[in-house]
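Below is a structure I'd like to ask you about.
Of the protein chains in this complex, one is absent; all others appear in place.
Presenting subunit A:
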């Protein structure tokens, strides 16, 4: 690291980016005309790659290890962590799927998240559109009410929320879970989309009005399509947030095992006394919870990164 203080060369950007990997560092930063600077730069570049590669391994290894452990026997899992299974057993995957019901929990998660994200987006966009585009008394108050929800810790609301859900008789139901997911996703959705709708040009909507389109038609056929980039980001944000929910499901659908969602199920399976001492099945269950997410992530990584960091960057 120290070495880069010596990079003092003043030449213009030198090597093309795809020069030899080792030399590539020479093009770094300040330029790199003098040989000493080139060497220093090369060392810097090398060290950078080491640091980056080490972190990449730190991320990947535990995940890959879990996949491999799903093929081990119980005894092997309790032996040396760093040996491969003597023979690759697939049966733990079957047990995780059928006995531990991972398939069911996966479907539950897909079902709940699909409906609640759809509703979040529809209701959130409707509210945000009205708050962004129409002036009326109380609009500031309503906007502030929505936005303030972003600042409070959910745990403050835990007790009354639990009571509300019970009193409305939606405890241990999908409806309860979906309603609560939507309600708690609204603050950020409304906040983000209000800002987004404000940036859209007014002239298009005005033209639509002149052509005789009503408020509804203008919203669904003109504004929604124009807001697509914002809608996509925030949809991704909500899908991931709701897919990974743990607290809300464990308080809203604690008793009805058939309605559990994936994170809740995995956590419970794991804590319930080592899951009948069947560790390979737990690892297989864990893998089955992780693999679909990784596949989706790899396909949509660009949009996912944009979606999750949306709102944090101006």
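Rule of thumb we're sticking to: a contact is a pair of C-beta atoms (placed from the backbone, for glycine too) under 8 Å apart; a residue touches a chain by one contact, two chains touch by 3 or more; residues count from 1.
The rule is short, and it goes like this: contacts and distances are computed from a predicted model.
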Out of "DNA polymerase Y family protein", "Metalloregulator ArsR/SmtB family transcription factor", "N-acetylglucosamine transport system permease protein" or "Cytochrome c", which one is the UniProt protein name for the chain not included here? "N-acetylglucosamine transport system permease protein"
Which one touches the absent chain: A:112, A:231 or A:282? A:282
Of the residues A:227, A:240 or A:281, which one touches the chain left out of the display? A:240
Contacts from subunit A to the absent chain lie at residues 4-8, 10, 13-14, 16-17, 21, 24-32, 41, 44-45, 48-49, 51-52, 55-56, 58-63, 65-66, 69, 77-82, 123-124, 126-127, 129-131, 134, 136, 142, 145-146, 149, 151-153, 155-164, 168, 179-180, 182-184, 186-187, 190, 206, 209, 214-216, 219, 240, 243-247, 251, 262-264, 266-267, 270-271, 282-283, 286, 289-290, 293-294, 296-298, 301, 304-305, 308-309, 312-314
